[in-house]
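Here it is, the structure, as structure tokens.
A single protein chain has been omitted from the complex, and every remaining protein chain is retained in its original position.
This part shows chain A:
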């Protein structure tokens, strides 16, 4: 029994030896993390903004602010994980027939944090943030169904991310990869705290995501504006709905997998151990029962984003709307039927492999339907090559290449040949970088003016686009070749001189991608500096089609002074063409909004304390964290607050101010979309 380990001394297993003093690279990273955090905290203190942040952001339950916070979290984590990717590529290019500049142990931690962060703390928060911001506006709602729960989800996710950041300083992290396969991650083979960091970080984020899924699904079912039938929703909302359904049904499998692994490690049980009757295949099945739907959780929202982009920037309605909806639903259902293709080589019979291989190939059909629909949306449209659309075009080509390599991998005999090689690494990066990341970056470029009232600079956006796309091809196409030549994935060192040129090219690609990140940062900085020349406060910079563009930029906290009446698809586009887009000022009713709440940050902090205590076996901390969370939830259920009223005069003032902006703005034609003439009022006569 290892229960005693939980009741150890005050600091459990934590001591100064946790600092990564043995490796200069790891120490450097730890210092960057510490000084980065201190620098940000110092800056906020210097500006005296803590109170503002607490009152206006951390305790906010406004879906728009929560969405922005999710995206900020995702961008911070993206920066770390991209740099880790660069270190890994440099190491492999360096370590041909020699040991390179980082240890195998450190390399193992790098690919584990890189994968875990990219999925759980980059992709998930990014898409959750974008859905949070956009979806309620698109369906004509004032907020999500459960605003406080939304804040709790955000804070639990942030707590998980914080735990991963802490592991940079109080090392080590797991070396078991993002999938944490047992029995390697069992105590016998991984006795340190690394796997525990992974377990609790992932558990915090998966609880947050389950709650988010429930919240979004109920919002879409229950809070649509009058007339917004399901089949009138923008496609992005459909993908948000399917993603939410997948979250509700798939996340529990991850929670069960990590919980059982924790029981093995903490209490000496035998679920996935190599003795005592344990069976690691149960872990593989549970993990991928979550893991495969997860792939579609992160990819479907991007499909929604691209649907909006192709239609908006082609000034055409979406081609094959119904088929796109059905394809999205089909993908969501099929995603539960293919998990076994992640371990074709792990001992099932050929018949079972064949069945799952066929199911996997079937997913290519609805995805192909989508690709044709997107192409046909642009066909004979007046396509404008703005930055967001460029990401969309790069996605279209790149994603199809990745899909083709996926069809290859779906054939079990082929999978046997390239299993566990960099061919697989190339394939899934080839899906997830265009399919998730490009979509999210495009969403950020597309909806940024909505959220902040000014456009992002086009020039630096194009530089970032060029660096990312060329960098992607340089970094990952060589991995296909290396995989076919038999280079195993996750190798800290390689021993074949023939791999070197390809690895050098891949490292060059990684450098370009990091430059792409820098260009994105520069774009943001330049756009903030020159914001006055890119203001689009009237709210509709792209001649948008859905309801979020019918509000001011940024939208008022209540979103809509009067809930819109929806007559059909592309609601705002039709309103503009029939002159009903901007209703005249009138008498407004007071609007009830939920009050800010500290329960989200409180539960996030208690969750972090519990997780940290469990990682380092600090019993009192874990116990207090859990008990505190229970008390906090019960205590909160006794708090009765009526909500906050935005009175009619305040609504009228806000609306009057916006109408003044609308009157002052000169309608702009699409040729001048990207220059300072664009003030966010579209010229619909053209």
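Structure notes:
Keep in mind that, in the parts below, contacts are C-beta pairs under 8 Å (C-beta built on N, C-alpha and C of every residue); 3 or more make two chains touch, one makes a residue touch a chain; residues count from 1.
The definition used in the following text is that contacts and distances are computed from a predicted model.
Matching "guanylate cyclase", "Cytochrome c oxidase subunit 3", "Putative ABC transport system permease protein" or "histidine kinase" against the UniProt entry of the left-out chain gives the name "Cytochrome c oxidase subunit 3". The missing chain, though absent from the display, is touched by one residue of A:18, A:37 or A:282; that residue is A:282.
In the complete assembly, the contact with the undisplayed chain comes from A:145, out of A:23, A:60, A:92 or A:145. If you put the hidden chain back, the residue from A:14, A:217 or A:475 that touches it is A:217.
Contact with the omitted chain, checked across A:191, A:268 or A:413, is made by A:268. The set of chain A residues touching the chain not shown comprises 1, 145-146, 210, 213-215, 217-218, 221-223, 248-249, 251-253, 255-256, 259-260, 263-264, 267-271, 275-279, 282, 286, 289, 630, 634, 637-638, 640.
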